[in-house]
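A protein chain is absent from this complex, but the other protein chains hold their places.
Let's look at subunit A:
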Amino acid sequence: MISWRSSTSSRWGSDALLLWGLRGMAVISTAIVLLIALFIARESFPLLSTVSPLRLFTDRSWNPLEGAYNLAPMFAGTVLVSVGAVLISAPLGIASAVFCHFYAPPLVARGYRVIIELLAGIPSVVYGLWGLMVVVPLIGRIRPLGASVLAGILVLALMILPTMVVVADAALARVPREYLQGAAALGLSRWTTVREVALPAARRGLVTGALLQTGRAVGETMAVLMVCGNVVQVPARLTDPVRTLTANIALEMAYAMGNHRAALFTSGLMLFLMIFVIVACAELVGRERADA
């Protein structure tokens, strides 16, 4: 591996200038993230200083205007909807990428990629509206209401699909040619090559993709807000409504004051921590690959 240490930089000053410029930018972007974290923490402090954090999980309900701040159902909702969506879209995304790489004629593969990337560009409100007008009534036919965990999972799965496809595509593209050539030399069938050589070699990239996808799913707001029903409860069935942490903020922030507002920032803080854990996991998986 070539090392891009500053010692290899040219004797002209321009490299040093660039280096310091980049360092400055890096510091600024780190500072922005830290400031956001600090801001969220500060805004949720009024609640956390008067109400024990334990109560966020043990209060009888979420009725901030009546002094009850149970965030646990929303935490459960976020986890359920995100994990469900990833369980559907990760296999779909990997299958899509495999199709593009090993089965589709180049022209079809290119067209297919464009369409998938287009999916990423559709604003989430549009997904939400589509979910509300199409998916929700469809589920409503099974059990009236329709706005439910299931609706959220389906709509979210579609929204986060592009992330998985793009990352899986890149991971498969990085599988060394020699592996595939070796497989071909051994006379392995295409499917065996994919299953036994390409996928294992790209495994870490695929896991990273799934984790990034989870991050997107956790943070998604508008569409989830529109199709999940937003009732604060731990759902017993897939057709029960549920409220996520993001939807909670979007629903109530506009008119919240005092402790209610602080409680919403606390749900933001909770989201921030969740994303942090997911990104840390993705980072760990990525690091393993570098070491291997």
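To be clear about the criterion, a residue touches a chain if its C-beta (ideal position, glycine included) is under 8 Å from a C-beta of that chain, and two chains touch if they have at least 3 such contacts; residues count from 1.
One rule holds for everything that comes next: contacts and distances are computed from a predicted model.
*Asks:* Mind telling me which option in "Methoxymalonate biosynthesis acyl carrier protein", "L-lactate dehydrogenase complex protein LldF", "Phosphate ABC transporter, periplasmic phosphate-binding protein PstS" or "Aspartate carbamoyltransferase" is what UniProt lists for the chain we can't see?
*Replies:* "Phosphate ABC transporter, periplasmic phosphate-binding protein PstS"
*Asks:* Just the residue numbers, please: which parts of subunit A touch the chain that's not shown?
*Replies:* Residues of subunit A in touch with the missing chain: 61-66, 68, 129, 132-133, 136-137, 140, 144-147, 225-226, 229-232, 241, 243, 250-252, 254-257, 260.
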